[in-house]
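With one protein chain withheld, the remaining protein chains of the complex are depicted in position.
Coming up: chain A.
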Amino acid sequence: MNNWKQFSKMHMDILKEIGNIGAGHAATSLSSLLQKPVEMKVPDARLVSFNEISERLGGAEQVVVTTLLTIQGDVTGYMFFILQQDGAKRLIHSLLNQEEADSCNELHLSAVQEVGNILSGSYLSALADLTGLNIQPSVPEVAIDMAAAILSYGLLEVGKVGDHALVIDTCFYDRPGQERPIEGHFFLLPDPDSFSILFQALGVTEHDKGD
């Protein structure tokens, strides 16, 4: 299914629901790690051009802390767990009970990597349970760099069919109602061929209009 522009509202709603269920499980995992409530925003599933993809993170040059897993199995693609730098610092602070450090050392990075791994794992296993598909996350990698430079890694596969990517973005944050939350994004970026497999597993055909 290469022509994503033909996706109906129902298809997009299903993708949002995937984000909802996946990130819901991830938020629960984070909540138990931090031992405090974690809230989630309404997921967003959107077809974006390559140049728009970093916008929700503050622009192409915004420096972000990212854990990336590649997805293998019946469905392939990429899962990014993205934090702004100050959010990452606060997360490390909460987890390690240390003062907020100015720079990231190896221990800090590996803490972020492990959190990203646990949360992405919860997200993907919820997705595997929902669909009954074999979905295997890779070993996580972590990077602190410009959003566009990081995200472009996930665009290599979709780039072969066009200049747009379908991103399922779910944002969550702690400290509901307070300032300076730890805010994180999950970007699920399935490869183009994976959409029809996902829809099929959920009992929807590509041409279903639904409404």
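The definition used in the following text is that contacts are C-beta pairs under 8 Å (C-beta built on N, C-alpha and C of every residue); 3 or more make two chains touch, one makes a residue touch a chain; residues count from 1.
One rule holds in what follows: contacts and distances are computed from a predicted model.
Only one chain is not pictured, and the protein name UniProt records for it, out of "Probable chemoreceptor glutamine deamidase CheD", "Energy-coupling factor ABC transporter ATP-binding protein", "FAD-dependent oxidoreductase" or "Phosphate transport system permease protein", is "Probable chemoreceptor glutamine deamidase CheD".
Touching the chain that is not shown, out of A:M10, A:L47, A:L95 or A:M146: A:M146 (per the contact rule at the top).
Touching residues on chain A toward the chain that is not drawn are 2, 49-51, 54, 60-61, 63, 68, 70, 138-139, 141, 143-150, 152-153, 155-156, 159-163, 192.
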